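Note that one protein chain of the assembly has been removed; the remaining protein chains are unaltered in position.
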Amino acid sequence: MQEIELHDILKKKLNYLCDYAWGHRIRWDDICEWLENFENNTHDYNYGKIHMLFLLSQFMYFGDRELREMIKALYRDKIRYNAISKVRKENNNTLDRDVIESAYKDELSKTRFLGVGNPSESGTHLLYYFRQENDLPKDLFINSHKIIKRDGQSISLLNDTVKHYVFIDDLSGSGTQACDYSSDILEDIKSLDPEVQVSYYVLFATDEGLSKIRDETLFDNVGCIFELDKTFKAFDDNSRFFKNTPDIIKKNIAHQVSLKYGNMLYPDDPLGYKDGQLLLGLFHNTPDNTLPTIWSESLSSISWRPIFKRYHKNYGWSI
Amino acid sequence: MIDYTYFYKEELPIDGSSFETEYNVFISAYNSSERVRFVYEKSQATNKTWLVFPEYNYSDEELPTNEPYYICTGNTEADQIIGFFESSGLVNEIENSKISIDITGFMRPQLAFILMYLYEKKVKKIDLIYSEPMKYKKKENTQFSFGDVTHVKQVCGFESSPNNDTSQDVLIVGSGYDHNLIKSVCNHKEHAKVIQVLGFPSLRPDMYQENILKASIAANELGDDAMYNPRFAPANDPFVTASVLSQIVKECNDKNMITNLYLSPLSTKIQTIGFVLFFIYELKGKSSSLIFPFFDKYEQETSEGLHKIWKYTIEFP
Partner (left out) sequence: MKTIQNNPFSVVKASDYTDEQINQYWVDIPGGEGFSEIAKPLSEMPMIILGGKGSGKTHLMRYFSYTLQKIRYGESYIEKIKQDKYVGIYFRCGGLNSERFGAKGFPMDVWKSIFAYYFDIWISQLVVEFAINYIESSNISIEVENTICKEILNCFDVSPIPTNNDLTLTDIYKTLINQQKEIDSKVNNSIFSKQLDVNILSTQGRLVFGIPKILESHIEGLNNILFVYLIDELENFNPEQQKYIQTLLRERQHPCSIKIGVRSYGIKTYETYADGEENREGNEFEAIKLDDELRAKNKDFDKFARELCISRLKACGLNDFSGDEKAVDKYFEEPKSIDEFGDIDKITSGIKGKTILSLHKKLKGNIDPGSLSKIASLLSFKGTPIIEIAAVYAFYKCWSRGDDLVRSAEEINKSYSSYLKNKNNKKIKEIISHYKKDFIAQLRYVNKNQIQVYAGIKNIIDISRGFPRHYLTILKHIYQSSIFNAETPFTSGVISIRSQSEGIQQSSQWFYDEARIAGEDGTTLKNAINKLAELFRINRYSDKPTECSLRAFYTDMSKLDNETVRLIKLAHDWSLLIKDNKGRPDKNSGRLDDKYILNAMLSSHWGLPIGLRGVIHLNADMLRSIFNPLYESEHEKLKKKFKSSRNAPFIMGNSMKQGEIPLD
């Protein structure tokens, strides 16, 4: 296949993605400007731009409507289903709406939802949509400082009727943030009442991140909507993005180009935080586990136009 | 009105232990995949049978050697399924039996019909099992059919009493990867307003966009409204699917009373269960039907490995 043919195919694919999946978030002129970031060194015949265009056509972007669906799924699959199932089994498999809803309401009243990170971060930001989409009462949503009451040296649970704390997050890449954020609070909760359940539910998680959280925290339940195994790493040996590709697309070229510019843009992690190598963007932000060539802005050393911009946290944590 | 999300669903173990529940009857559609074989072996039932569907074109040598099987015959899904139940004698026992069906290898019309058949035979509850593969061999190019669509028709048992006013006809399509099927169905009911239901959350994160890209090949047939304003139902939850369909129909009727409603589940088999459940609970006897594009041959196996096993308990009205 000639490069111009592949170029047209990818352009058409991106047209459809932009129209039907990405909510018209970007257009072709944005893509052209982004491609201008890359050299097209025809002497080496490395076809840099076409490889970057190819990578972009593999990008997974989840917009507002998709995030809302995922948030609904998180609540429904992780919280409600299990609770309803338990209620039915305890009541002779009843399908009586009044019996079920009344028991469920009671169960829910003993649950509290929290975000991961401080109130300005995306995990907490999600809580607003979580409440809205699932039509939940405001008083079920609290900040972490509302769990423990500290009175001098003594601590106690602020509300001992609460039997389930659910932490909500949008993405867990390495698992570091969830581990760091929750360690103190979980120890306190469990020390005060080991029967209290603590759960961590996230929209996207790498399998490494999930393992780390399961191994290193006291969360009773850890789950996600979408699990990202190694095949979601762009340049992994088993990368799913390079199966059945046209002949002129070579993974090692795409890798080299991404690394070359990644080293200029984000030298500590040229392929994304903790070598994330993700091709993932969310409506509210692009995680830094994603290839920096996608999200980085200009630095003093290099002028750069992102295609899915990232809004940074000042303390430089990953999301 | 039933809340479909009250129904039970659970994950079954893939670690090798047998499934806990014991049944009187276990049925599975014969298929070369390891996941189907795995479920067959782990299921416990007094009466276990493979159904061999002619569309898969298995040769005699490929058929099971030590396990009971029934070769389905007949031109329609109804002939095939009724033929099995009547010739096996099960038709007299099923009302009071504990039944489990592995739907993984079933074709959608046969799956739909067997559920309707069991409902008509007054079965109250069935456990349906579905196993997700580790991966699909051809990724977004996975299709379960090959060959041409020969015709589009109403699935037996899901035929409607049509309204001669067709001005507010609605076609709800559960879009899958096969754009030819989407086109066939949309062309068959060209006059209807189309509502597209996408499987989201999808089984894997990349499958959602792949699904959209495939559907976009049928964008002219689906229409702008269906493409820009799709509805979503999880790819692996029949109960939420049924709820979403119920909600869609209610909204349509609130705006303009639907004259004829056509449902076409072209996505996952799990979603197909959802379509069937919604039909049985809310649409029977009305100007509504399940339509499906029919073709001669099916791919014998399109996947590798075993990722998860789901059990859905269907409770009929």
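General observations
Order of writing sets the labels: A and B. Residues in every chain begin at 1.
Assume a contact is a pair of C-beta atoms (placed from the backbone, for glycine too) under 8 Å apart; a residue touches a chain by one contact, two chains touch by 3 or more.
In this text the structure is predicted, and so the values were computed from the model without any measurement.
Across the complete structure, the visible chains that the omitted chain touches are A, B.
Touching the chain that is not shown, out of B:33, B:49, B:260 or B:303: B:260 (per the contact rule at the top). Touch with the chain that is not drawn comes from one residue among B:67, B:95 or B:148, which is B:148. Among the residues B:133, B:157, B:205 or B:230, only B:157 touches the chain that is left out of the figure. Checked against the hidden chain, the listed residues B:21, B:47, B:180 or B:313 yield one contact partner: B:180.
Residue positions on chain A in contact with the hidden chain: 2-4, 8, 11-12, 15, 18-19, 27-29, in rising order. Residues of chain B that touch the chain left out of view are 75-76, 78-79, 82, 117, 120, 147-151, 153-154, 156-157, 159-164, 166-167, 179-180, 183-184, 187-192, 217, 220, 223-224, 260, 285, 289, 296.
As a working rule, only the chains that are shown with their structure count from here on.
Each chain gets a centre from the mean of its Cα atoms; for chain A and chain B, those two points are 31 Å apart. The touching residues of chain A, counted against chain B in their complex, run 13, 16-17, 19-21, 58, 60-62, 65-66, 69-70, 73, 76-77, 80-81, 84-85, 88, 95, 97, 100, 204, 225-226, 228, 232, 240, 243-244, 280. Across the complex, chain A is touched by residues 2-3, 5-6, 8-10, 138-139, 141, 200-201, 204-206, 208-209, 212-213, 215-216, 219, 227-228, 232, 234, 237, 240, 315 of chain B.
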